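Here the complex is missing a single protein chain, while all its other protein chains stay put.
Right, subunit A next:
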Amino acid sequence: MTELDATDHAILDALRGDGGLNAKQVGDAVGLSQPAAYRRIRRLEADGVITGRALVVDAAKLGYGVTVFLGIKLAARGRTAMADFERTVISIPEVQLVQQVIGLYDYRLRVVAQDLSDFERILRRRIMTLPGVGDVESNVLLGDE
């Protein structure tokens, strides 16, 4: 675990609030000069605390009205196909999130689709055909609380 001081945590808080802030704006928010803030952000990146940046888009405005969480269990015979399953599932563009978990399911996925019939197409053609796939459970996202 990396040793982080209060200033590092303040920087992370500022960037959690708005990941688009530049070093100068982060410095202003936490009371550091631009070069000092820049050095600390660089160090947080080098230490792997900040692993990257992402563009946040409005999926609905881009025509993706439906988000579905999937729980996937590998078939008993599918366990040997884990590597194949993983390689194939992460390459599906509509699949935003793939997590290996312990519990009722082996993997959980977040999938975006244009609408429910589009989701049905993705489920049938892309998900159900994955190597080693067993039980699949879908829960449609209603709202973020």
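Everything that follows uses one rule, which is that a contact is a pair of C-beta atoms (placed from the backbone, for glycine too) under 8 Å apart; a residue touches a chain by one contact, two chains touch by 3 or more; residues count from 1.
Everything that follows uses one rule, which is that contacts and distances are computed from a predicted model.
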Among "Sugar transport inner membrane protein", "Ferredoxin", "Lrp/AsnC family transcriptional regulator" or "Cytochrome c-type biogenesis protein", go ahead and choose the protein name stored in UniProt for the chain not displayed.
-> "Lrp/AsnC family transcriptional regulator"
Footprint of the hidden chain on subunit A, which residues?
-> 1-2, 4, 12, 15-16, 18-20, 47-59, 61-62, 64, 69, 71, 86, 89-90, 93-105, 108, 112, 137-145
